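Here the complex is missing one protein chain, while the rest keep their positions.
Moving on, here comes chain A:
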């Protein structure tokens, strides 16, 4: 414990002795992580939006002619057992007719003179949350097809696929850009720490010559890197939160609200922890790399 405090004091002293390099390292980490946090923020909220939209994802299976009630019951209980299915509702031709009327509103008189059972009977199959995507829809559709009792299947798969592709693209772009940024930050941090090591080379050399073990010599620098990184992570979190509540919440919010999402949210707690942790690791590895090149004992 005394050791840890000693290392901490030495790390803090190092940081105080070169405030410029220290703040350079911290701001590098901050910038990289702010951009990353941003991507995460957008991806997470758009994902939220998909989840919201996909509540409407359902498969409608039309019967040739209205089924007899034992047949219907058998179908219902069978379909309910599919793992992808949340609920199944039977829509009789009459119910379908009423809905159609409601939907037509003022133009309902168009239906004047039509038999009230001219619409086909249907099953509306809602999917469980996990399967509310194109793959899930595909699975259910396949099962229903094998069922062979339905004349037609309707499912809004195309928009779902497009949207998923868009989301995937966003996520990939975030990952690629994020990876690149992290790598660049690692490079810069490792070089900044190399400069602090260079400023202290005299001390490092003497330390080794009077019996400092490699671990003892490195520990304060690793700690310094980790501290700076964590600090950078915290600043990144703070910056993106400020930006989120001042700008993003309004603008992105308006955009997303228009598409039906209730509210736009900041990064969830595990993402916040991840950002700080990422900063910490960035600093740690940055100093580890520079130490490997510098401290040759």
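Couple of notes before you dig in:
The rule is simple: a contact is a pair of C-beta atoms (placed from the backbone, for glycine too) under 8 Å apart; a residue touches a chain by one contact, two chains touch by 3 or more; residues count from 1.
We adopt the following convention: contacts and distances are computed from a predicted model.
Hidden chain, UniProt protein name from the list "Leucine/isoleucine/valine transporter permease subunit", "TIM-barrel fold metal-dependent hydrolase", "Cell division ATP-binding protein FtsE" or "Sarcosine oxidase subunit beta": "Cell division ATP-binding protein FtsE".
Interface note for the absent chain: among A:206, A:247 or A:273, the touching residue is A:206. Across A:68, A:115, A:215 or A:246, the single residue that touches the chain missing here is A:215. Residues of chain A that touch the chain left out of the display are 2-3, 6, 17, 202-203, 205-216, 297.
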